[in-house]
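To start, the structure under review is shown below, and the notes come after it.
Excluded from the complex is one protein chain; the other protein chains are retained at their positions.
Labels run A, B and C following the written order; every chain starts at residue 1.
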Amino acid sequence: MADEKIPYTQYLQADGSVVGNLPEFAEDQELVLALYRHMNRARRFDTKAVAMQRTGRLPTFPPALGQEAFHVGFASAMSADDILFPTYRDGPAQMVRGVQLEELLLFTAGDERGSDFQVPRCDFPQAIPIATQTAHAVGAAYAMKLRGEKSVAVTTIGDGGSSKGDFYEAMNFAGVWQAPVIFLINNNGWAISTPRDRQSAAPTLAQKGDAVGVPGQQVDGNDVLAVYHVVSEAIAAARSGKGPALIEALTHRLTDHSTADDASRYRDADLLSEQWKEEPMIRLRTYLSNQGWWGKEDEESMLTELDQEIERAVENFEASDAPEAAAMFDYMYAELPADLMAQRAEVIAAHGHEGDGS
Amino acid sequence: MADEKIPYTQYLQADGSVVGNLPEFAEDQELVLALYRHMNRARRFDTKAVAMQRTGRLPTFPPALGQEAFHVGFASAMSADDILFPTYRDGPAQMVRGVQLEELLLFTAGDERGSDFQVPRCDFPQAIPIATQTAHAVGAAYAMKLRGEKSVAVTTIGDGGSSKGDFYEAMNFAGVWQAPVIFLINNNGWAISTPRDRQSAAPTLAQKGDAVGVPGQQVDGNDVLAVYHVVSEAIAAARSGKGPALIEALTHRLTDHSTADDASRYRDADLLSEQWKEEPMIRLRTYLSNQGWWGKEDEESMLTELDQEIERAVENFEASDAPEAAAMFDYMYAELPADLMAQRAEVIAAHGHEGDGS
Amino acid sequence: MTEVTLVQAVSMALARAMEEDENVVLLGEDVGVNGGVFRATKGLQKKFGSERVIDTPLAEAAIAGVAVGMAAQGLRPVAEFQFMGFSYPGLDQIICHASRLRNRTRGRLSCPIVYRAPYGGGIHGPEHHSESTEALYAHIPGLRVVIPSSPVRAYGLLLAAIRDPDPVIFLEPKRIYRAVKQDVEDDGEALPLDLCFTLRDGDDVTLVTWGAAVKETLAAAETLDSRYDIDAAVIDVATLTPLDMDTILASVEKTGRCVIVHEAPSTGGFGAEIAARLAERGLLSLLSPIERVTGYDVVPPGARTEHRYLINEDRIIAAARRAVFFPEAPTEQDHTMEDA
Partner (left out) sequence: MTEVTLVQAVSMALARAMEEDENVVLLGEDVGVNGGVFRATKGLQKKFGSERVIDTPLAEAAIAGVAVGMAAQGLRPVAEFQFMGFSYPGLDQIICHASRLRNRTRGRLSCPIVYRAPYGGGIHGPEHHSESTEALYAHIPGLRVVIPSSPVRAYGLLLAAIRDPDPVIFLEPKRIYRAVKQDVEDDGEALPLDLCFTLRDGDDVTLVTWGAAVKETLAAAETLDSRYDIDAAVIDVATLTPLDMDTILASVEKTGRCVIVHEAPSTGGFGAEIAARLAERGLLSLLSPIERVTGYDVVPPGARTEHRYLINEDRIIAAARRAVFFPEAPTEQDHTMEDA
């Protein structure tokens, strides 16, 4: 799978068996259970959001189904002071970072308040224009380095996004500056309908680091322990001044690109069922029960709790008023220029002051 | 100098001695003498153009001093039907392709007719916005491949330009499409004042091909035989359907970035004198005389001829009328839209119809 | 004759152009196997092969740039940006090369390219999916900016755009991609790229518009007529640049009043250009200040509140009535402005 020169890390195989020597943290029951819980929250939320979209309660939603190990693994490896520059598919990672489910719902609904995270205050909102976030990460990393802070910027991108010049330019800047940035590729095999092999003739995406003097490696993105491990190490290295790193996580997109997409138009059903066999949750659960850390009851009560948490978030979201009419003006500038006041007044006249969803 | 994995080709060393086994064409006296003549034409023209700029007879000019082996080597390896997508520093290559000296002077003077080459009709004009030309080359190569033609697109870029996303995106497209394009990096060590090591942390620029599955190699850009050889081979491979290639030529920029620049502000004088020792003309002359192909008289008569050719071009250029006033409108569209006719009339009213330099 | 939607008319025109000229190729993200995220290129890769309907890697600057190289080599590329908001990385190539190659080479090389993009808001899209930045393109000499607002015009204008020897920015108002069906004859007849379309004659006020806003503008004209007895002309500009100002001037000469309607932000929008030309060449006809009913100078709000930003019939009606009543304000009782 991986190029010879490119390191590849995997601990948990698809059947839950362990390969190689597990890193120490894998014995930390609390930590690993937290990873598992985060992954479950992500999947339950995902299912809920898709259902809401199908019933007209949310606009387009991009599920992360099947990629939870990637998201939860890398986000759990970050410290609170690190900064995440995510894409539209990184909701599960944002949850780990402390973004509220309700905020994610607001964002998805097209309510800008969803990006005004109460926690984490410095993380960027999801980037929609692909690959642009990578430059932000490098700039932020530069700022942190300049101030002598020890924080690290982490940014993600898809296999499709890795074809964009922005990604290359950002990595190149990071290489020259030896900036503390981790570039994570979520290689889920597809950019909407475009398969990985039409994105690039490079045998791995990790070797894109070669072009800019940034070390690249691959990891099994269905293995949360492997993801957590390699990202933790890369972050620690960057934190200690060793510069940027590129990590390609091999995942599968187990559903459509988004709720607006129908992958059956371009994806082979057999391929999909093969990929389901490698999905990340079951292998982790197998590991947990092999460790004696997890049973049926634990599972049931966890799922009940998570579903309750999600239901509360949905209720709060659905009970929320739309933003005030004037809000579209009030955050354009620190202070509204006189030039725009008449327009603002017109909108208030037409729609009122209230955030009444009108 | 080169990374271990990256092939490096050199035949003529700085002192004119030969290293390794010369390729067959090096025995072709006519061919090698033509290379030498082209290099001399380029250098004489360069000197002339700089002198003209200094005396106010040309605006900014970007000399190619020291990089003649690169330009002449690769352009001589191209067939007439291949297409060149050059930068502003590729005048010497364009001359080899058949672009007239007078056309190059017109272009430099800011007269658009200088890019209406009588030969070669399909070559692109010099690209000023850096790296943009690489995408054009890929598109043209795609078109030629689609039509089953055997032509190859050749495009050049600087070490600075190789940091741009356009370059990466273009190479990536070429890799996926297996398009017949040769990407040539003229790594002359500087992007204006920015040294190579501030452009990229990659140890070689040739390895940028790794990122996109395009094979990369280095060549001594001061050795015209080596350049001619590796480019010929790459073109032949592309012509036979083997896809794109990336070649990094190591050259030295032996003067300022352009006549608007003063390199003494940022470049060490000692470095420059070291680099002069590696310049490409003397080593080739040594080779020629070692072969018994070239003597003092040959040199003198060649230089006289070249200078006469250049003088004639300068005279024609200086005797030329400026374009007609209306010309600024007449090539904007195949047919001038009615909307622009009043503006055109206004310009003619103010400046007359004639191309009188007014 | 077939009843088709606007997006189907786009497909029809593409298929027709590809049939009649083997140099026409399509390229873009997901245009092939998937037939485009809006299905505008549906079935075309099957029909014309993956070498002529090209799924590209994800990189808009390259899409814009390779099209230049293809076009200079005699192809007629139709390049798709998946959404207008993702066309910006291509601007450099479009401004510096596509629009200039003919001029730079005195006609030796040229760029018969169509850059297509769905544009505008109103589909509850995520951030950056609702852009109406046609004014950026309309400021660039050497381009044509064309915006169809009905199936018939989509078919005829797109054929014209593909056959045009110079680069065309072809913006498709996605809000009305499937809004109506029209009989479109697949006869290969192009529509002119140098004329505005007068959709409705009128003596009292001239409504000038383009894109999805044509829908609300036509509706407003109906209401103005039925409810207020105001006879509004409606002009669909369709080709923004080069602009057919004569049609607009002729109408305003008759009506003395002009309301310009577009979805893009007001400041520096293309409505400004039309207003400026009226103030230059039609000043003496104007009986009332020019009105612009446009998007506000803000980022288009997210799906939850975008209706407050989008053009609505009421704003157009109110502006038209202000123009007609000028210098009086329309009286309160006539004025039945409703909240959307």
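Convention: a residue touches a chain if its C-beta (ideal position, glycine included) is under 8 Å from a C-beta of that chain, and two chains touch if they have at least 3 such contacts.
What you are looking at is a predicted structure, and each value in this text was computed from that prediction instead of being measured.
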Quiz item: Can you list the shown chains that the absent chain is in touch with?
Solution: A, B, C
Practice problem: Have a look at C:179, C:195, C:219 or C:299 and name the one touching the chain we're not showing. | Solution: C:299
Quiz prompt | Per the touch definition above, residue among A:153, A:231 or A:288 touching the missing chain | solution = A:153
Practice problem: Touching the absent chain in the whole complex: find that residue among C:190, C:275, C:311 or C:324. | Solution: C:275
Quiz item: Which chain B residues touch the hidden chain?
Solution: 59-60, 88, 108-112, 128-130, 160-161, 163-166, 191-194, 198-200, 260-261, 265-266, 322-323, 325, 327-329, 332, 339-340, 343, 346-347, 350-352, 357-358
Quiz prompt | Contacts of chain C with the absent chain, listed as residue ranges | solution = 61, 85, 88-89, 91-92, 95-96, 99-100, 103-104, 127-128, 133, 135-136, 138-139, 141-142, 241, 243, 264-265, 267-273, 275-276, 278-281, 283-284, 286, 288-292, 296-299
Quiz prompt | chain A residues that touch the omitted chain in the full complex | solution = 83, 85, 112-113, 115-117, 121-122, 124-125, 129, 132, 134-144, 146, 153, 165-166, 169-170, 172-173, 176, 327-328, 331-334, 337-340
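Note that only the chains that are shown with their structure count from here on.
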Quiz item: Where the centre means the average of the CA atoms, what chain is farthest from chain C?
Solution: B
Practice problem: Take the average of all CA coordinates in chain B, do the same for chain C, and state the distance between these two points in whole angstrom. | Solution: 41
Practice problem: Could you please state the distance in Å, as a whole number, between where the Cα atoms of chain A are centred and where those of chain B are centred? | Solution: 45
Quiz item: Can you give the whole-Å distance between the Cα centres of chain A and chain C?
Solution: 36
Quiz prompt | Of all residues in chain B, the ones touching two or more other chains | solution = 165-166, 169, 172, 176
Exercise. Specify, in ascending order, the residues of chain C that touch 2 or more different other chains.
Key: 57, 59, 61-62
